[in-house]
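A protein chain is absent from this complex, but the other protein chains hold their places.
Up next is chain A:
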Amino acid sequence: MTVMNMIQAINSALDVCMTRDEAVVVLGEDVGYFGGVFRATAGLQKKHGKTRVFDTPINECGIIGVAVGMATYGLRPVPEIQFADYIYPGMDQLISEAARLRYRSAGEWTCPITVRSPFGGGIFGGQTHSQSPEGIFTHVAGLKTVIPSNPYDAKGLLIAAIEDPDPVLFFEPKRIYNGPFDGHYDRPVQPWSKHGSSEVPDGHYTVPLGKAAVVRAGEAVTVLCYGTMVHVALGVAAETGIDAEIIDLRTLVPLDIETITASVEKTGRCVIVHEATRTGGFGAELSAQVQERCFHHLEAPIERVTGWDTPYPHSLEWAYFPGPVRLTQALHRVLKD
């Protein structure tokens, strides 16, 4: 066991996978010699060589497209898109190719790639360094979408994603790379070393895809969240004393609907939290499924606490970010009924 932050855990996962499997290769902008703009690939090129960890031209379509081609050769590429906000030029390759290859060829070809990308706000990243585009990808049949919220899960989920036979989008909440963040932007940030989930095994282990984690057991209300918002929800529960059951989804597709429905059937109330914009966001899917499956158990309307339906602003970041004030109010509304 070593105490790691999220970046070190991700770096460790890549190192473990590259050491175990010659087919694993890492590519992306600045990931090679420099080790990545967030240091997630630091030291990997020196250890595993330039033909397995290499810098690419600034071309997301090319990064994903080349990774798909490498996968069809038999490799397990782990391409990095520097910010999720810049994944859009690679979307055709992801949606039309990576996601459909197994289906359209009835299994003759497969695409075991894992696209890593830092995402989410809370860092004064403005419009193009803060977005949460997961809802675009959860809508695509054939893609898996994974979002960790702590170092232990980050490493275990990333190893599971790389070993998965299908294409996986692995969104890393960059706000919590160095420490958990409860949404109180006016307080000093705690490092991961003071958090239990920073104890990370040095070797190989996995956290299975498609399994949520109940990170706080409770009776009053179910909170569905992932990424940074897990820590916002935990902070609110601690501050308000509301006995919320907080579920870290960890994988959005395939979704662990059993854990969700078991919780809502117990609490009768549900609040969904995500940073992404509301309309058509993944929260809409969660809300629909909870309503369909738990209708007779629900004692209040399902609430969604999300980013507003606007581009991500710079100076008004804390009015946009769905922080503790907004979540607390939503919980009180749901509990009032």
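The definition used in the following text is that a contact is a pair of C-beta atoms (placed from the backbone, for glycine too) under 8 Å apart; a residue touches a chain by one contact, two chains touch by 3 or more; residues count from 1.
Throughout what follows, contacts and distances are computed from a predicted model.
**Student:** So one subunit is absent here. Using its UniProt record, which name fits best from "Monovalent cation/H+ antiporter subunit D", "NADP oxidoreductase", "2-oxoisovalerate dehydrogenase subunit alpha" or "Light-independent protochlorophyllide reductase subunit N"?
**Tutor:** "2-oxoisovalerate dehydrogenase subunit alpha"
**Student:** May I ask which residue of A:41, A:93, A:114 or A:228 touches the chain that does not appear here?
**Tutor:** A:93
**Student:** Looking beyond the chains shown, say which of A:75, A:232, A:286 or A:305 touches the absent one.
**Tutor:** Final answer for the missing-chain contact: A:75.
**Student:** For the chain not shown, which residue from A:116, A:144 or A:195 touches it across the whole complex?
**Tutor:** Once the missing chain is taken into account, the touching residue is A:144.
**Student:** Can you tell me which of A:165, A:191 or A:301 touches the chain that was removed from the display?
**Tutor:** In the full complex, the listed residue that touches the missing chain is A:165.
**Student:** Could you please point out the chain A residues that touch the chain left off the display?
**Tutor:** Given the touch definition above, chain A has residues 25, 51-52, 56-57, 59, 61-62, 65-75, 77, 89, 92-93, 96-97, 100-110, 141-142, 144, 164-166, 210, 253-255, 257-258 touching the missing chain.
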